[in-house]
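All protein chains of the complex are present and in place, except for one that has been dropped.
Chain lettering (A and B) follows the sequence in which the chains are written, and residue indices restart at 1 in each chain.
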Amino acid sequence: MSEFRWVGKAFPRIDGRDKATGVAKYVTDRVFPNMLWGAVLRSRYPHALIKGIYTSRAEASQGVVAVLTHKDVPGLNAFGIINQDQPVLCKDKVRYLGDSVALVLAESKECAYNALDLIEVDYEPLPVVSDMEDALQTDVKVHEKGNIIEHVRITKGDVEKGFREADLIVEETYYTPRQMHTFLETEGGVATIDEDGNITVFAGSQYPNRDIIQIARSLNYPMEKIRVIAHYIGGGFGGKDEITAQILLALGTLKTGRPVKIVWNREESLIAGQKRLPMKITLKTGVTKDGKLLANKARIIADNGPYTCLGSAIMKLAVEHASGPYYVPHTDLEGFSVYTNNCIGSAFRGFGATQATFAIECQLDLISKKLGIDPLELRLKNALRNHQSANLGHIPSPSVGIAETLETLKNHDLWKNKGYYLKTDRPYLKRGIGLACSHQGCGLGSFFPDYGAATIILLPGGKFTLKIGCPDIGQGNGTAFVMIASEVLCCNPEDIELEIGDTRSTPDSGSTSASRTTYTGGRAIIEAGNKMKANLFAEASRMLGVPPDSLELRPHCVAVKDSDLKVTYAEIAERLSKENRFLECYSRFDWPTADLEFKEALGLPHFIYSYISEMALVEVNVLTGEVSVLKAVVSPDAGRIINRQGLEGQAEGGTVMGMGYALMEEIRQVDGQYMNKDLSTYIIPTAQDAPEIETVPVEKYEVSGPFGAKGIGEAVCNPITPAVINAIKNALGISITKIPATPEDIYFMAKKEFDLLRS
Amino acid sequence: MLKAFELIRPSNLAEALAAVASGATPLAGGTDLLVRMKKGMLAPKKIVDLSGLKELSEIKEDEENIILGSLVTHGDVVDSELTNNYLPLLVQGCRTVGSPQIRNTGTLGGNIVNASPAADSVPPLVALGAKVVLSSVNGEREMKLQEFLAGPGKTLKRPDELLTSIVVKKMKPEERCLYRKLGQRKSLAISIASVAVKFGFDPETKKCSNPGVAFGAVGPVVRRAVELERLLEQKKLDQQAIKEIASKAREFCDPISDIRASAEYRREMCCSLLYEALYELTC
Partner (left out) sequence: MEKVTVNFTLNGDHESITVNPNLTLLEVIRDVFGLTGTKEGCGHGECGACTVLLNGKAVNSCLVLISQVEGKEVTTIEGLSRDGSLDPLQASFIETGAIQCGYCTPGMILSAKSLLLKNGNPSDEEIKTAISGNLCRCTGYAKIIKAIKLAARNGKTKDAGGES
């Protein structure tokens, strides 16, 4: 028997019924009487000076109520979580095709979009910075201060000594693409304003409390008169972490006094929305002949596009994760994040660790091949153990489960009976098995305040309200929160009413990002729950006339230990109500941080990591280069599992997302122009492309976590990409250093090895 | 959002033909027309909605042929007993079109008239020597589908004509066939290259009869590869022969480079797909 009533069970989502019946109102589903539609005029050039913006024809157009430009932004015409370098509405310069130049507000969507063609803008095109290496050299500046957003270099030990002692040094450069989140609900929402000037914004957002700061700053408006509600949201994956439409929504309603709706269409989302940063990663790795990693040197360049967003932090995470979840005594890790006139790079599930994982895990397979050491044994030999120093020289929290996840794969039938799985019945089909490991720092890292908070209120009838800020963008943290609260309060999940993602009613609990919500929210809930428990004991003690320390919680009641004497939560609530009192417990929780901090690389390092290993079985058609991923086995270490169903859902979803990254997903840009603009040319895996996925978790107890839990939302999409690529390499004996590896790429590489038509 | 237009809703074919003669753009399934209108590539002033015309939605047979109304959807082809019995090659092609939703709406007539080189119903129809029937207020005419297709997005349909049916000779029960499509992914994909192959085959002698071969997405129009068909008939189809024949396929295409693939890859894929099809049909 489990020691828990709820924790660790496979529990169906609390919002499943609303979503399955179509009742759930997503932020872009909302409509209000007298509502206007907003449409954004995007830039015509990837890089140009604006010489004039003429809106009179658009203003005179049928149904148009207002056309807003930079002149109408009352406060700071710039936003950005790290650097405020992105204009709300461009004034004198555009820096990518997604830049917002004007906002049309009209009586209907049709009128709003029709009026866009009537706005005249005089541009003076500038040379385009489209290559990240170029960005470091060129005189063309995307921003006045130059094209380097941030440069970091962190060393540990003496990397040159490591190379001198190495028997083998492997050097290779890896390229990763610009990946789109492809959440099904595009960016947007609705904003309203009331007679007292209170603005409410319903928007796809991963951190409504921070949105308020950014909206208030640009509108020059009191924060307390702005409310952001982020519920329900049709997916985020990091792409709704930074501002998308929120400021324009608030500006529109402020200027017109009417509700305003803006929903980016799919093409706008593709062009203007944030993407996973493309990176070029060069690794030089030294290893002994028996496979001990000695030294790793990395040079990483990240194409951040025209604005910082969260990009520089992402580059830093790539640096932090560039040597993988291994013990490497000597490292020298350097990263540049640069401005270009390409699409904006910002947060995307994995946040830099994804790109770094692809590079280091391909590098390990290269070493395995050159040394003739089994790729799993090579990883196991170097797997980081508790109390060893990690990439940046810090000691992570002792819940390092990477070796256990590798052991899990090692004991799986797919690995043990490879020969069976590798057979095919066609001469043109070749199979391969590949594996990879990854880790992911949980939380915001050192230096940045990283906190969670939750409020629990006892309701009449003995149920509870649980309030917590960080929104549920689909991954299921809301359900995990309710399970945790039910566990602490010894009640059923149905007895917890969850309020989430509303700055008016829920306490600021930080962002829904960085694999942090289950951990942070969970801790805050446990602490608030324990306060509630103490209060319930105090009330019960008074009602029953026994000392509090003789009491315990039983389902829905406080009872005297070893006795039938009890008082139900409902009875306590009734008593309180009669006495004009109520119980509300709030608790705030701050993350533990690492024993090291880098003044020159704020945010690094992390203290708690999730770990993961994954292997993939692929079948390649050498006639065409097509790859079928047949099976994936994933072993995540997320600490104690809160919701088994949620964990599997993350592992499965992350696997298919990372598989798409390996094989097909890329926004291709030439000179700042987009080669693909829709979902027929930007493709993601369908049900027919997805493999059979098996999740075999390892639960490495995290002593600081809620019931021992860590985060897992991001790590799940990291290892599958190199696992698939390593499997293809294994099937064909070719080298792949660039993703996505499309059928065409693979065909031409494989042709050298297998030319069936000429043999 | 669709720009404004005038809508005509005929209740029979004669009214529809009159509307077409007056310059209205025919709307069949809409899966292609509406996308082009949304993207601003087309802005018809007048649209004639054909969806009410039951007479164009039927699959019929006579002694020799299957007759498909132009409004028959890809889904209808996949589900119909007649097509499954007599035109399995076309069923295979239609099964690879877009997605179930697109197949349930998109029509054979629309797929043909759009004249996309990547239309998945077309290579099977061309390989089977299908004919199209064109109607107008002035009468009816019939021509070979292969001749009807004049270039990417171009057909010999006159502005006042409507494609009303497709006539295809029944395949013989002993005939083997395969439609092999290469897309960027396994569904919701537009063909990078495809091949439709059918022939009678004697496994003893490895000789084939009455072959039909047509490639998709590798040239301005879908055409029968007559010379390859001749080679198939001449040779004993052993491993060596199918490799030789498949290697020649690159000579029968004239592909372009686009976002989905390079011309060179497409050229190579003609060989690869034909080889795979021949391997599957003869080994």
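Everything that follows uses one rule, which is that contacts are C-beta pairs under 8 Å (C-beta built on N, C-alpha and C of every residue); 3 or more make two chains touch, one makes a residue touch a chain.
The structure presented is a predicted model; accordingly, all values stated were derived computationally and were not measured.
**Q** Which chains here would be touched by the one that got left out?
**A** When the full complex is considered, the omitted chain touches A, B.
**Q** Using the touch definition up top, pick the residue from A:Gly8, A:Gly305 or A:Gly474 that touches the left-out chain.
**A** Selected residue, touching the omitted chain: A:Gly474.
**Q** Among A:Asp85, A:Glu150, A:Glu185 or A:Asp495, choose the residue that contacts the chain missing from this document, as touch is defined above.
**A** A:Glu185
**Q** Which one touches the absent chain: A:Gly252, A:Pro375, A:Gly603 or A:Gly649?
**A** A:Gly649
**Q** Which chain A residues touch the hidden chain?
**A** Where chain A meets the chain not shown: residues 10, 12-13, 15-26, 29, 31, 181-186, 232-237, 265-266, 473-476, 645-646, 648-649, 652-657, 678-680, 684, 686-688, 690, 692-693.
**Q** Can you name the residues of chain B that touch the chain not displayed here?
**A** 1-7, 9, 27, 30-31, 34-35, 38-39, 47, 49, 51-52, 75, 79, 98-102, 104-105, 186-188
Keep this in mind: only the chains that are shown with their structure count from here on.
**Q** With chain centres defined as C-alpha means, what is the inter-centre distance between chain A and chain B in Å?
**A** 43
**Q** Show which residues of chain A lie in contact with chain B when the two form their complex.
**A** The touching residues are 109-110, 113, 426-428, 621, 623-624, 626, 628, 664, 668, 675-676, 680-681, 683, 685-689, 742-744, 747-748, 751, 756-758.
**Q** For the complex, which residues does chain B have touching chain A?
**A** Touch list, chain B to chain A: 1, 182, 184-190, 192, 243, 246-247, 259-262, 265, 268-269, 271-273, 275-276, 279.
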